[in-house]
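Yeah, one chain of the complex is gone here, protein chain that is, but the others are all in their spots.
Chain naming follows the written order as A and B, and within any one chain the residues start at number 1.
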Amino acid sequence: MSSSAISPDARPAPAPDAGSGRNDLAGRGARIELTGLSRRYGDFAAVDDISLVVEPGEFMTLLGPSGSGKTTTLNIIAGFVSPTAGSLKVDGAAIESTPAHKRDMGVVFQHYALFPHLTVAENIAYPLKRRGIGKARRAELIRAALDTVHLGEYGHRYPRELSGGQQQRVAVARAIVYGPRVLLMDEPLGALDKKLRDWLQLEIKRIHAELGTTFVYVTHDQEEALVLSDRIAVFNHGRIEQVGAASELYERPATLFVAKFLGESTVLRGEATRTGDGSAVGVCARAIHTPGRIEGSRAAIVVRPERLAVRPRDHRPEPGWNALPATVTGEIYLGSSRKLELALPDGSPALVREQAGMLSDTREGDEVTLTWRAGDSVLLPDDPDVEAVFT
Amino acid sequence: MRTFSWGRALMWALCALVGAWLVVPVLVVIPLSFTGKPSLKFPPDSWSTRWYANFFGDTAWMSALWTSLQVALLVTVVATALGTAAALGLTRARVRGLGAAQGTMLAPMIVPGVVLAIGTYSVFLKLQLVGSLAGFVMAHTVLALPFVVIPITASLRGFDRRLESAAASLGAGGWTTFRTVTLPLVAPGVASGALFAFVTSFDEVVVSLFIQSPYLQTLPVKMYASVTRETDPTIAAAASMIIVLTTTLVFAATFFVARRSRVK
Partner (left out) sequence: MVLDQLSGDVSGAARPAADAPSPARTASDAGGRRPALLILPALIALAAFFLYPLALVAWNAFTDPTPGLGNFVWFFSEPANLATLGRTFTTALWVTAVSLLLSYPYAYAMTVAGPRVRGLLMMLVLLPFWTSLMVRTFAWVILLQDTGVINQLLGAVGLGPFSLIRTQTGVIIGMVQLLMPFMVLPLYAVMSGIDGRLLPAARSLGARPATAFVTVYMPLSLPGVSAGCLTVFISALGFYITPALLGSPTDALISQQIFTQVNGLLKWGRGGAMGVVLLGLTLVMIALLAVSLRRAGRRVSR
């Protein structure tokens, strides 16, 4: 992979005009607005009253575990499923009653859904023929689409003659060739192995930058969401738990579910009481301070592993720092960093990540003190259902 | 997607009609067999079981039934044995001409019945097999063979041959391996092949019409003669019993196979 179009930055700002003029298929992305959208099947709500705005040219990822409603939401936008309540607007125009074939959106399906009886070029020509585009123009657009996905020489092949990664790129080419305002992708990399997935993520990112189309991308893979997205909507039980840029979700999760779904963390549970400058939560007979405040008293404090530090047992915390005694139960060496697994006095687990070059000389079995800044403690209402999702 | 569409409504209406049309005509026969009058008028205006009594009291009908059962059972045994052996050979041999052998094995399915019937008739005239039990059995066996070979070949192709190597490594000889490992695992294929053989023979009319004699007729031949010559509702009784018999047999076989595959 040598394309210079790939930005080294993992999260570029929304850039509707990035690369336009360079790619023949580039166009303007549409604004998508979901308001109070629901889809019920009898008593079961697959999508439960969600509202979301996707800005023009934005890369929005719908992230969540399977059955959380993200694919149903995508299918509602695409027009394969009709909502039972709520409204759906594209560039300000309501489209709930527009049939799928008139929505002018590109869809990349999980298993590609390439037509097996048509060649690659014929597959890509399919949407152009439906739009009555002439033969000469068709050939140009097919060429442009195949070049965009780096499959210039494969037009005459049949889908079965291609590898999974190539089929996936044909599916993308077919979905972008007619310059749709929106590109919807449903776990497009789900069936591929890790290495291919990493590379194709960069390809999708590059195509997004070149085209300036609005992308809505469904995945259950949080790492993929972090690599690709401008913003991420985290789904759980048919609802959106939080929408925001990756850093926002990671640093300031709105719910315990978001905190646990994105990245690793240590969760400390206890009773919260208000203090002058925030709250104090009782954990293992000690008061843990946090600047946050919540309704109710059943609280969970979330701390990211790189925010935690390991000190000797007799270490005295500085003012504004929290401290808890802990026992090291395991270590995992990862090259650029090291993960330490610890157990708190009440038996609950904790996780510390130390950067290489800054490793403490802690070993398995050591009795230590765990410290972190009070400001790094994210206070959230406790949610007992969350454990069920992750175990 | 779930909204009402005229196309869909039309499709389901057509399905209901076609489904009824597939099954209902056959069912007409059953009430007709209980008619009180000696005519095939439908619907009957009076009822009786006299045609069943007639069937079981008439030596011609009874001997036709007996012949059909005998022939069908013998065909089941012979065709299943020949077909199983052939299927084993077809899936495991590595010799030239295997494709031709397989083609020959399946050919009786596509040759028009009348053409084979006049050929069989002339052969049987030479061999003096017309009107003989052995003649019926052989003629029906070749017709049944493709229907035996196809399902057994299919299950043999789905069979993991490493299991046979495993059995051999555990001390089983060739025949023991076949009997204790191969056969039990391809048994559903063999069972459906046997069922097909029975039904093929029991239903066969065209070839049987030629190789019958006044002294040895199968049930379908007797029915054919009855339809063409007389309007005797005894045939409705015979037909009803065949419907009940084949339906029961098929359901039993389905149930048996379904239960077996659950056990597996």
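Here is the rule we use: contacts are C-beta pairs under 8 Å (C-beta built on N, C-alpha and C of every residue); 3 or more make two chains touch, one makes a residue touch a chain.
Predicted model, so just to flag it, every value in this text is computed and none were measured.
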Can you say which of A:A26, A:I76, A:V107 or A:A121 touches the chain missing from this structure? A:V107
Of B:Q70, B:S132 or B:T246, the residue in touch with the unshown chain: B:T246
Among listed residues B:A60, B:L73, B:L88 or B:V130, the absent chain is touched only by B:L88
Hidden partner interface residues of chain A, rising order: 78-80, 99-107, 109, 111, 113, 115-117, 126-127, 130-131, 158, 160-161, 174-175, 178, 184
Note that chain B touches the absent chain at residues 7, 11-12, 14-15, 18-19, 21-23, 25-26, 28-29, 32, 40-43, 82-83, 85-86, 88-95, 98-99, 101-102, 104-123, 138-139, 141-142, 145, 147, 149-151, 153-154, 157, 161, 164-165, 168, 174, 177, 188, 192, 196, 199, 202-203, 205-206, 209-210, 220, 223-224, 227-228, 235-236, 239, 242-243, 246-247, 250, 253-254, 257-258, 261
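Keep this in mind: only the chains that are shown with their structure count from here on.
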Centroid from C-alpha atoms only, then distance chain A to chain B, rounded to Å. What do you get? 59
